[in-house]
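Of the protein chains in this complex, all but one are displayed in their positions.
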Amino acid sequence: MADLIDMPKLSDTMSVGTLIKWLKKEGDAVQAGDMLAEIETDKATMELETFFTGTLIKIYAEAGSQVAIGAPLCAIGKPGEAAPAPPVASATPPPPVVTMPAAVVVAAPTPVAVPVPAAPAPVIATVAPAASQTSADRLKISPLARKIAADQKIDATRLTGSGPAGRIVKADVLAAVANPSLAVAKQTAGQTPSGQQPRTVTRSGPIQAERTVPATNMRATIAKRLLEAKTQIPHFYLEIEVDAEPLLTVRAQLNTALEAEGVKLSVNDFILKASAEALRRVPGVNASWTGAGIQYHGATHVSFAVAIEDGLITPVIRDAHLKSVFAISTEVKPLGQRAKQKKLKPEEFTGGTFCVSNLGMMGIPKFSAIINPPNAAILAVGTTVTKPVVKNGAIIIGQTMTLTLSCDHRVVDGALGAQFLSALKDLLEKPALLLV
Amino acid sequence: MLFKPQVSLVFDEVTLNNGIFASNYYFKLKAFPVTKKPSSTKKPEVTNLGYDARQAPINIKLGQDEKIALYRDMVRIRRFEERCLRSYQQGKIGGFLHLYIGQESIAVGCASVMGKDDHIITAYRDHGHALAVGMGMNEMMAENYGKITGCSKGKGGSMHYFDPSRNFWGGHGIVGGQIPLGTGLAYALKYKGLKGACMAFMGDGSVNQGAVHESYNLAALWSLPVVFIIENNGYSMGTSQERSSAGPSLAQRAEGYGMNWAIIEDGHDVLAVRDKVGQALKLAHDKSLPSVLEIRTYRYRGHSVADPDTTYRDKAEIEAYKSTKDPLSVFQLSLLAEQTLTDELIQKIDESARAEAETSAQFADASPYPSIEDIKKDVYWEIDNPADRKSVGALFFD
Partner (left out) sequence: MPVITYREALRAAMSEEIERDPNVVLMGEEVAQFNGAYKISEGMLAKYGPKRIVDTPISEAGFIGMGVGAAMLGLRPVMELMFFSFYSVAFDQIFNNAANIRYMSGGLINCPIVIRGPANGGTNVGATHSHTPESIAAYHPGIKVVVPSNAYDAKGLMKSAIRDNDPVMFLENTILYGEACEVPDGEYLVPLGKASVMREGTDISIIGHGRSIQLALKAADLLKQKHNINAEVVDLRSIRPLDVETILNSVKKTSRCLYVEESKPFCSVGAMVACLISDQAFDYLDAPVKRLTSIDAPAIYSPPLEKLQLPSVERIYQAALDTLK
């Protein structure tokens, strides 16, 4: 049986060797200790020694070739013996049969991601996932405080931290547990009531944190003025039902035709214009009680109510009687946006002579509003309702809208109010009149 | 003072880049050479001119079997080392492998004169000493392979064989680091009142380490029974003695500490080693005096297997030594001459040694590696002996 000589490992870092040249040839007799070839390693050129005595019967690796450790180089055997076929080179021995330790996960030096507590059931005011936090930064809270907040069901995002860099610490959470008013929702721009963070309700436990929220300026103002209005103005209410179909048709026509220009007129835009025109016909409503008498206003500055976070505000379209529906529409949109961002200038929300409040988009069919002093009236607009109506003696499906006018009886009597509403109905049902 | 410095003042003109003229003064020191005459009145031991180690009392009483045993032990070392080399080249041994081929006479000679309270400690070229004191090839080869059946459970490797039961204390990797340990072993022997000595081996490259000098001082100062044995194979890795060690012979440095010293020129002669080392041991046993012995020897292979051995000596030198001073050949010839050995017996001994080495390679191959749990064992005595643990708390960390 011939002995195989493999490429040896000649240095601790060697992985392949280059067989530079053979010092013996096939057929030569060799003794144990003889040098057979020169091999170049990564470190030096060494000589290949044979441990076997015999005849070099076969050379497998040609001079100049690169051979991996363990691959056969030559065979030593008896003269004339058949050389074995070079076996599949088993290079390095199989690795130890041990499970190497799993790579140690190096904990990142930066603060770890906010762990979302794995609550068994969704709980109100658990720490919201980072993405929906109000501020752009991650919540700064100590691990202990976070744990207590989770246990006590405090919404940590509503807390103010007293620790370094505003970090919420245990003391802050414990204070909020004792006094829930401290967990105040932070004021952020661009939020409407509908834009509040989604809250999930649990079947057991309170529907909201029991708390007292001190009034903001706006809320206080609204409270004061509307209390005054409701208690000091003698309100009476007139209702009228309007056929909305013609209006809706015209609106659709205009919106389709002007779509390319980016025009989108709303029903309310028409109502504002119509109100101004109705005031032109029945100017007695465009007035204010002065205490000693009535001040009649020459211009109709029509205001419209906008709901904003924490209250409402009434931006004004000045000289609405002089503006087209299109012009009004163009003004209404930015005013509305700025109203929600609380960026209205005083002159933009004061000085109105008449107000329109529209809860139509909220699905309210009819309601009565409270007069906005020093106005003499306020128009409440309901939603367009599809219902059976009588037309030309037949019952058909119609679209109706209910308008309710609240009137200050000191300025507007029933008859005057009725006249105004009648004029308004006329204008809305014949929208072509708004063009002239 | 052995020299007087002669001082001369040298003036050196220098022009700097910006054209400013500057000057450097420095003192040039000329020293007279060290005188070769040692200052002590002690004469060095006579070296081996006309000296026949066979006639020494310690050798003359050797029986045939004992002589054959000496020869056999040297052959076993040689064959084991050769088998290690093959295994290393097959990639089965990692890291370092420092072969003892050519120096066998020293380990065998020294081990053969050990008494029951004599101890050995050596550096990393430790396979010869380990076999000579009686460790088994199987556990040694398995240790090289990193297997749990190794003599150090795979935790030390080729450089770290130990066997306290045979008074063999390793197997050390840091050059010269084992010499203070050897001095300590001798200290303990003396402390316990035992009539024993520690043979602390080192290579010619160790003699310049500070720790070695400190050990010489302690041994001489306190008369410790330690025999410092310098196996001088002429090369400290790739640096010859002439290029690394100042002064005359390495052993003569002992004079600076007032210690006895001797040079054994014929380190390849196992009987010469027995004689001289035996004498040093007797001095240590009887008078608790240390010695420094320099044994001239030669290694046929590089410093370790990664050493191509071509940058610092030429083949002819190796061949010259091999053909005239090979420890196995020399002893074999002398035993053949006196008919203690026969060709047949030589053949048998050789085959038996090869077979034993081959078996050890197979044993090592078949043995398992340690498990991952073994990594933290054998670190603390207390953890390995939990019933006797007195401390509490965490000794390991993640």
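Per-chain numbering from 1; labels A and B assigned in written order.
By our rule, contacts are C-beta pairs under 8 Å (C-beta built on N, C-alpha and C of every residue); 3 or more make two chains touch, one makes a residue touch a chain.
No experiment lies behind these values; they were computed from the predicted model shown.
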### Task
Decide which residue listed in B:I58, B:C110 or B:L218 touches the omitted chain of the complex.
B:L218
### Message
If I consider the whole complex, including the chain that's not displayed, which of B:R243, B:K348 or B:K377 touches that chain?
### Response
B:K377
### Message
Out of B:A246, B:A316 or B:A394, which residue would touch the omitted chain in the full complex?
### Response
B:A394
## Note on the structure
Residue positions on chain B contacting the omitted chain are 119, 121, 150-156, 160, 162-164, 169-174, 177, 179-189, 191-192, 210-211, 213-215, 217-218, 221, 377-382, 384-385, 390-398
### Query
In the full complex, which residues of chain A touch the absent chain?
107, 142-147, 163-164, 167, 169-170
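The definition used in the following text is that only the chains that are shown with their structure count from here on.
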#### Entry: Between chain B and chain A, distance of the C-alpha-averaged centres to the nearest whole Å
76
#### Entry: Residues of chain A defined as touching chain B within the complex
6, 8-12, 43-46, 51, 69-70, 91-93, 96-101
### Query
Taking the complex as given, what residues does chain B use to touch chain A?
82, 86, 88-92, 94-96, 146, 305-306, 308, 310, 368-372
